[in-house]
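We show some of the complex, not the whole, and keep each chain where it was.
Letters A and B mark the chains in the order given here, with residues in each chain numbered from 1 onward.
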Amino acid sequence: MTPDTVEFVLNLIGLFAFALSGALLAVRKQYDIIGMAILASMTALGGGLIRDLMIGDVPPSALRNTWWLVIPLIATVITFFFHPQVAKLRRAVQVFDAIGLGVFCAAGATKALLFGLSPLASVLMGVLTGIGGGILRDVLAGSTPAVLARDSKLYAIPTILGSTAVVVADQFGANGILVQFSAAVGITTLRLVALWRGWTAPVPRAAHGQ
Amino acid sequence: MTPDTVEFVLNLIGLFAFALSGALLAVRKQYDIIGMAILASMTALGGGLIRDLMIGDVPPSALRNTWWLVIPLIATVITFFFHPQVAKLRRAVQVFDAIGLGVFCAAGATKALLFGLSPLASVLMGVLTGIGGGILRDVLAGSTPAVLARDSKLYAIPTILGSTAVVVADQFGANGILVQFSAAVGITTLRLVALWRGWTAPVPRAAHGQ
């Protein structure tokens, strides 16, 4: 497989995993199939859509890529018929989701650099690409965004480190697919280790009387 | 009346109905007049605003059209003084809302095609133009977006069918006002029949033990 094919396949895996998490949340919230499709699509595509609006790549690449629009619908149909089984694959979905987090984040930071954003802004765009879809999913469904909560394990922190790695490498002239791939692997690995070991981000100490 | 006048008047009816639904929700939530104006404007203009950001028509057409900005404010003032009476017109507001849904959706799909989006992306932009404002309204007000819920009757499905009709007609070279008008009538009719007959979208069967 060429690097492009690898990236394409990893992207599809990430989109599929993100979409499954949206569709499953819709099932838990007892939405109908439309609600499932909307949550699945927003989770999978939301981060990239907002990033593209921000960096000025309009129409957003998701709208120019039929596969990206179709994958969430496939995930919706599968979840519609087989959600008890899909829900049992919670661990597999978490692994896929971590892959999506890594791929989207590394690609997002790279794209922001390509569009001329500053290093700091590019780090933020990488983070946003990774976590934006999940935030939209939770806000639409009336839940606390998982990434804000103290029990989320490390979710945003791997994307911050990974995006920073992409941007620093770029400062040294390294910006090929290998950099993206390494950053994605690092993000995915850190996320999975954090899940496995129960690592969480720092929490402010409790205020008196709360 | 010319076709342009018909479209203009239908648009105003739709904006007005969408704005009323936002203002009425604000009254139920006990917001003040500012909250009413914000919810009314977001409901009426939100779908078109997001669509225009996506397709790259910036500033969005709502910001270039004084009538579109003023209508939600008129709806706010009317609801402020007469909300008990407006709330009693629930059925009339539903009919107006269905008209807005049809007009906005058909116009949204047509505009997306005009801006060069793919058929599938244009269908989605049509749906988004129709349902986006209501989603924003409900998210701002802390309610479950009506379109996600299983008791929403058919709300998104008519827009999917109508947008698809617009896009298919365009593939055959038909993209005039008559196509838009027919699609809008079809969407509105299907929505109203669904309300009347209590049709709902498919729901995944309950998971064991939920």
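One rule holds in what follows: a residue touches a chain if its C-beta (ideal position, glycine included) is under 8 Å from a C-beta of that chain, and two chains touch if they have at least 3 such contacts.
None of these values were measured; they are calculated from a predicted model.
Student: With 2 chains in place and all of them the same protein, how many does the whole complex in this file have?
Tutor: 3
The working rule: only the chains that are shown with their structure count from here on.
Student: Round to the nearest whole Å and give the separation of the Cα centres of chain A and chain B.
Tutor: Spacing between the chain centres: roughly 29 Å.
Student: Across the complex, what residues on chain A touch chain B?
Tutor: Interface residues on the chain A side: 26-36, 38-39, 49, 53, 58-60, 63-64, 66, 69-70, 79-81, 83-84, 87, 139-142.
Student: Within the complex, which stretch of chain B touches chain A?
Tutor: 53-56, 115, 117-118, 120-121, 124-125, 135, 139, 142-145, 147-150, 152, 155-157, 200-204, 207-208, 210
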